[in-house]
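Pasting a structure here, questions to come.
Apart from one protein chain that is not included, each protein chain of the complex appears where it belongs.
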Amino acid sequence: MKGAPRIQALAAVAVLAVLPWLTGNAFLQHMMVLWAIYALLALSLNIIVGYLGELSFGHAAFFGIGAYTSALLAMQWGVPVWLGPFLAAVVAGAFGLVIGFVALRIVGPQFAILTLGFGAILHTVTNYWVDLTRGPMGISNIPPFSLGPIALDFTQARNMYYVALAFLVGGIYICHALMTSRRGRAFVAVRENPSLAASIGIDVFRTKLHGFVVATAISGAGGALYGHYLRVITPELMSLQYVAALIIMVIVGGKGTIVGPLIGALVYVSLLELLRAAGPLRLVVFAALLTACVIFLPGGLVSLWRRLRERRQAPEPSGAPA
Amino acid sequence: MEIVVFAQQVVNGLANGMGYVLIAVGLTLVFGVLRIVNFAHGEFYMLGAYFTYYVTSLAGIDYLGALVIATVAVAAIGVFANQFFFRPLRKEHEFTILLSSLGLALLMANGAEYLFGADPKYVNTRYADETVDIGPLVVTQQRLLVIAVALVMIAGTYWFIRFTRMGKMMQATAQNPEGAALTGINTGFVHAYTFAFACGLAALSGALVGPTAMLTHTVGDWAVLKGFIVVVMGGLGSITGALFGGVLLGIAESLGGGYISLGFKEAIGYAIIILVLLWRPQGLFSVGSGRR
Partner (left out) sequence: MITRRTLALTAAAIALGAAGSALAQDKPPIRIAAIGPLSGAGAFDGQLAIEGMQAMAAVINAKGGVLGRKIELITYDDKGVPEEGVSAAKRALEQDKVDLIVGGWFSAVALAQKEVTRDKIINIMTSSQHPKVTDEGHKYLFRLNATSTMMSDRYAKFICDKMKVKSVSFITINDDYGRLEVDNYKKLLGACNIEVKGNEFYNRNDTDFTTALTKLRSQNADAIYVSAINTSQGATIYRQIRQSGYKGTIIASAGNMNPKLVELSGPALEGVYSVSLFAPDTTNASAKAWMAQYGKMFKNEPSFIGSLGAQSVEVLAGAIEKAGDARNYDKIAAALKGQKWNTLLGEITFDTKGQALQNIYLVQVKDKKIVTAN
């Protein structure tokens, strides 16, 4: 990308990099790590929901697959931990390929229910295949992230934040590169008008499959990071609770944009903490936010900021597709 | 002895399946007439159960009376839900409407936790514990009630849609919304009516099926998932499909869980709909064509 947006992006990364040093509070640093991981996951769901225009209710399953893959590889087969997220991405992407191949022939609400079904089956299998996954007991004492010979303690939130941030920036770069490429423009065409897209020679199915696999791979990497940071994982990672949370982040933040999922994750993580004392009320607040955004602000919070900006100055052509 | 166990599992499955049928009928109607995939349907089931609980325990009204009150009350709430969460989005993409229903579902489920509390409740009906022996088979009166009411409701709904004026208007709106409006049908009214009817059915199923287990605010999630499995199997918009789909699901779960593994019981519903969606996405019993 060129010019102003590139400088803005670099500045943003710089600010994010400095963030943990602005406070000595380990709790806030922990929040930052959670934000970075959730942002990565929301970004991956956004590829399916925002760019491809399909609603996937099974996305948490890939997140879970990534977490389990990385944990098992490190604990059972002694794979170096830093390789974990990459291998997790490969495995999750492979599952995405198989499931996508089967499911992407369907669209609309039936696709949503189909992905829900696959997600539920994966959840059940993880729950019952005790020999591999230890079932509902979950896997605990997962080794923390490590860079092999480089002796940095990644149980410290601040250090883990940089790992998560690195992956997040990587994910953002992939999304950006994807959307500015021909394939990205094909995504938009397929989302807006599949029959028209097909008529000009776009292979709708392969386009969607491409996006789906990238999305599931990225969420697998996010799952691995989650596992090595929290060091305990259970099959509940694949449950509807996480699916709903990810959907909320994407929709409230703003689907179809890169900044949207980041903001959505920020809102989710910070509201969870701010409303900690409110008990079940906090979930009511999230639900209200989701519904309000769906009905009044379909572009999410990002569109709110954009609307304000447009009112203040004459609209300028933005460099990168948002 | 083996045959007795098999027969009992079939009866178990039938009883569960009829409960699913009751849940699914409203869901499929809403899709057929309003073209809405309503994720909040299960929450109306939950409300029906909770209202029945509060009416019996606080007002002292007997179970059957409470059931009727709950059904009517929730149907009324359905009117408002439609007004605020779906009517404004009439012209929007179905994706948006689906998300709106998801938001409504989350609001209702968490709101229920907040308002009613986290402690499990039990709707005490004298039918729940009384068993009926049919030869060597055992089934509770409550489950027989579920089967009976489900059959009556299915027949009644089917008759209503085929033979009454409102029913025919619903058919017309389902088949061709613009055409129906052109012939002078107030589609907005038909929508509100259908939605309220469906919510009432959901509440009725909650009041009937609820007493077979404990009641918490999460029962809505369970109900809507079962409802979707049945509706997808039977065909979105098909009432006969809901009947056959529900019974099929109940029996498949029971036999799968009884003879293969209980874990299988959970997954079997999803496995079935995956097969159905891939082979015949319009459902096993509907006549329309699926979207590809």
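Descriptive notes on the structure:
Lettered A and B in written order, each chain numbered from 1.
Please note the rule applied: a contact is a pair of C-beta atoms (placed from the backbone, for glycine too) under 8 Å apart; a residue touches a chain by one contact, two chains touch by 3 or more.
Being a predicted model, the structure only gives us computed values, none of them experimental.
For the chain that does not appear, the touching partners among the shown chains are A, B.
Looking at B:38, B:82, B:216 or B:282, the residue that reaches the missing chain in the full complex is B:216. Touch with the chain omitted from the figure is made, among A:234, A:257 or A:291, by A:234. Only one of B:59, B:76, B:118 or B:278 touches the absent chain when the whole complex is considered: B:118. One chain is missing from the display, and on subunit A it is touched by residues 25-28, 30-31, 34, 127-128, 130, 135-138, 140-141, 155, 226, 230-234, 236, 241, 272-273, 276-277, 279-280, 282-283. By the touch rule set out above, subunit B reaches the unshown chain at residues 1, 4-5, 8-9, 12, 15-16, 113-115, 117-122, 124, 128-129, 131, 133, 138, 140, 212-214, 216, 218-219, 222, 253-254, 257-258, 262-263, 265-266.
Methods note: only the chains that are shown with their structure count from here on.
Between subunit A and subunit B the centroid-to-centroid distance comes to 33 Å (mean Cα coordinates, whole Å). Put simply, subunit A touches subunit B in their complex at residues 53, 55, 102, 105-110, 112-114, 116-118, 120-121, 124-125, 127-128, 240, 244, 247, 251, 279-281, 283-284, 286-288, 290-291, 294-295, 298. Taken in their complex, subunit B has these residues touching subunit A: 37, 85, 88-89, 92, 94-96, 98-100, 102-104, 106-107, 109-111, 113-114, 118, 221, 225, 228-229, 232, 236, 261, 263, 266-267, 270-271, 273-274, 277-278, 281, 290-292.
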